[in-house]
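Left out: one protein chain. Kept in place: all the others.
Now for chain A:
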Amino acid sequence: MSTEIADKNRDEFDIEILNTVGKPFIDKPEDIKMATRDCDVFYGDKQAIFGVDLDIGKNEIIAMIGPSGCGKSTYLRALNRMNDTIEICRVSGSLTLDGQDIYSKKQDPVLLRARVGMVFQKPNPFPKSIYDNVAYGARLHGLVSNKADLDDLVEASLTKAGLFKEVKDNLQKPGTGLSGGQQQRLCIARTIAVDPEVILMDEPTSALDPIATAIIEELMDELRHNYTIAIVTHSMQQAARISQRTAYFHLGKLVEVNATNDVFTNPEHQLTENYITGRFG
């Protein structure tokens, strides 16, 4: 059934995008953190993602751009099985983390999400203290055995997220009382606290002012040395500023993947060119 729907939808698809152009694959297998092959995502009968083949490299920031409804967020959410929470959503194809199938029956989605963390568009701290927000995941996964270790973990996570200095005297105050930019850094600290390998970010700065955005972008650049980051953004300037590779999605297909520098100076595909220069597609 699923292949039939896929074939039907493919036939109706604009033939312009036959294959992804550019460099969706990474040469050295040891540099690959996550990989998807022929990844389709369906919402009921409607196919949202069409056969995406892409490697995500270790310690890189890969930006996913494209017009609304192009499937970039859907694809991102497939990478840590966030779509499992949507009943009619179905994912097919191969999706791997360090070569292991993340959709295998043996894979516990909660453990997967600890390894592949996510930061959302709107800062969503729990209605708890700053301390408890960061400690939440560590407690859930039993990562620490005593209070002193937990204190250290909270401090280290907040420091990595560039927030510790600003909140160190107010750790027991509610996380929701922080400014938008601080809340988003708190969410990043919460994600980092469970020691993930990959951080997915879905428009993490679209609700923030330019200063808070710059602080988060600076933070991402530092985090890149320890984590792999995949970010969905509507801001092309943001993609250009922070990522090493850029993936352009259009109508559920991955149109082009190239080094960010090449995408923004000399894109290979006309659709990419049209999108990043603000032309009618």
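The definition used in the following text is that contacts are C-beta pairs under 8 Å (C-beta built on N, C-alpha and C of every residue); 3 or more make two chains touch, one makes a residue touch a chain; residues count from 1.
Note that contacts and distances are computed from a predicted model.
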### Query
Name the chain not shown, per its UniProt record: "Phosphoenolpyruvate-protein phosphotransferase", "GMC family oxidoreductase", "Phosphate-specific transport system accessory protein PhoU" or "Cytochrome c oxidase subunit 1"?
"Phosphate-specific transport system accessory protein PhoU"
### Task
Considering the whole complex rather than only what is displayed, give the residues of chain A touching the chain that is not shown.
236-237, 240, 263-267, 270, 272-274, 276-280
